[in-house]
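Every protein chain of the complex appears in place save one, which is left out.
This part shows subunit A:
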């Protein structure tokens, strides 16, 4: 039995809007084990984004416990949170969030720049490895404007891999991509998952969930469903089934 990377217990998050208190999360509990590919689904207002922020150590829960890789996140300072994000989490965003006019390799190096344990040579080496892993070994020095949307997201994925995180956290990572490209990206995620990388994917698209091994559905700040997907679709197969493009 593989160990739990994420342990969440009775997690609550409240926001105060003027005099009203908004309960974004109303007591959520689940674990994520090493090597899992989890999609967190939910419509807007379900608490999905709040969950993502807390999982990503960008935000702190009001109550309850959140443990990532054995570290209790609650009560950590801003700086300690930054270190956790730097060493344990790889972020992927819907809009890629690459630095403009900056080459792919430099974009990938970015997280390591904030880790003083990594030397310049190692940083470069690891960035090249990560880019090769996502199939961009030939485009190390291209800037985002010279890359397609799918390629830009691959750079972002390489960036999330470069610090060897315990978990990759993707926020609507295919939201800006067409179906074909998003299937390509999903098949890359599946491949990485097969290599043992834990992935948590926040999305509202049900077909994305079919590619994951487990789905957690949130509604009104509570877990509505949490089920293992016994019939995981292969994104590569789905991609092959798509009608051929004429161009």
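Going forward, a residue touches a chain if its C-beta (ideal position, glycine included) is under 8 Å from a C-beta of that chain, and two chains touch if they have at least 3 such contacts; residues count from 1.
Going forward, contacts and distances are computed from a predicted model.
Q: Please identify the absent chain by the protein name in its UniProt record; candidates are "Acyl carrier protein", "Mannosyltransferase", "Nitrite reductase small subunit NirD" or "Putative ABC transport system permease protein".
A: "Putative ABC transport system permease protein"
Q: Which listed residue, A:97, A:176 or A:234, touches the chain dropped from view?
A: A:97
Q: Among A:34, A:59 or A:238, which residue is in touch with the absent chain?
A: Of the candidates A:34, A:59 or A:238, A:59 is in touch with the missing chain.
Q: Thinking of the whole complex, not just what is shown, which of A:87, A:129 or A:238 touches the missing chain?
A: Checking the options A:87, A:129 or A:238, the one contacting the hidden chain is A:87.
Q: Which residue, A:19, A:44, A:116 or A:231, contacts the hidden chain when the whole complex is considered?
A: Considering all chains, including the one not shown, the answer is A:116.
Q: Across the whole complex, list the residues on subunit A that are touched by the chain not included here.
A: Output for subunit A: 53, 56, 58-59, 78-79, 82-83, 85-87, 91, 93, 97, 99-102, 106, 110-111, 113-116, 159, 163.
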